[in-house]
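All protein chains but one are shown at their positions in the complex.
Our next item is subunit A:
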Amino acid sequence: MGETPQRSADAGTGGTRVTHGHEWPAGASARVAEAPVSTRTPGGAGLGGGGALPTARRFGAERAFRGLTLAAGTFVLAVIAAIAIFLIAKAVPALRANTANFWTFEGWSPNDTEPKFGIGALAFGTVLSSALALLIAVPVALGIALYLSHYAPRRLGTGLGFLIDLLAAVPSVVFGLWGRDYFSGPVTDLSIWLNTYFGWIPLFGGNGPYGASILLGALVLAIMVLPIITSLSREVFLQTPTANQEAALALGATRWEMLRTAVLPYGRPGIIAAVMLGLGRALGETIALALTLGITFDISFNLIENGGNTIAANIANAFGEANETGRGALIASGLVLFAITLIVNITARAIIHRRREFTESAA
């Protein structure tokens, strides 16, 4: 990304030290700052003008500052490691105490004298609600992003884009509150309608009550991640080189063909990054789902009946009355969530990293 100015800076500084210009290759920037120091140390009475320069110190401000920044960098790595270590340390006792199978048991009662809890249903609910939310949100978000970048009048597009950016900053608890108090009504109606006419599909089966369901949770999640995905992909679409777009139009492409051949391929890594970021948000979303889902502990593909649960929502709901083992159990479930998001993130980074080499676009 920004590597080029960096390199040119090094080359420039390398060139100014005329006398020793050949000793260091221009790219060896890390040594540029210390370079004058090390050359002046032996003897000091070297070439002309050396006496006017400050004398070098082995433990000077330069080294101290560098050490400070290095410490800050290492701190970040330490935090990540600490997250994993402390979560594992607190989770293991609870997992030992668990009398049921952690992976398959459908239920969550870690506070009993014989603790029983399983992650299966929670992990399933987490993945199902996030996947559903993305399935709904991504096409719409890309549509809006294209509208804002290529269809709307310039001024309207900028204004609405700013508005979408603002919506991306709205806290999730607000969406949760809205979903529970206002959106559940229309979703209940929709669920009843779906059940009446499409009840033969297992997804929409069951006999009620409807409302606080995976469908509501996923829709609220979708509305929540929509501004995030939109604002990121809009930015990527706006960065498409004008030359590419004009070339496509000059060859007689219609506007959609121009979008498909010039804008979308250029923005693909950015789109993937935006979607993955949205997925990360959806997987880790706590409060909006704790407010909208009807909490149950079974694995079911039924989307419209009251029920559904996710790892994060369960932590928020069950934390209040958790005892020692209960907390450990919740931390264990958090560890699983951490692992899921890590996998998603690392996959996304890998995809972006590999694609960038081909498309040379900013992701």
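By definition in this document, a contact is a pair of C-beta atoms (placed from the backbone, for glycine too) under 8 Å apart; a residue touches a chain by one contact, two chains touch by 3 or more; residues count from 1.
The rule is simple: contacts and distances are computed from a predicted model.
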item: Among "Organic solvent ABC transporter ATP-binding protein", "Phosphate transport system permease protein PstA", "NADH-quinone oxidoreductase subunit H" or "Aromatic ring-hydroxylating dioxygenase subunit alpha", UniProt-listed name of the chain not shown; value: "Phosphate transport system permease protein PstA"
item: Residue among A:L232, A:A248 or A:I315 that touches the chain left out of view; value: A:I315
item: Contact with the hidden chain (one of A:P110, A:G125, A:G176 or A:G308); value: A:G176
item: Touching residues (missing chain, whole complex) on subunit A; value: 1-2, 5-6, 8-9, 12-13, 16, 29-30, 32-33, 36, 53, 60-62, 64-66, 68-77, 79-80, 82-83, 86-87, 89-90, 139-144, 146-148, 151, 162, 165-167, 169-178, 180-183, 193, 197, 223, 226-227, 230, 252, 254-257, 259, 277, 280, 283-287, 290-291, 312, 315-316, 319, 327, 330-331, 334, 337-338, 341-342, 344-346, 349
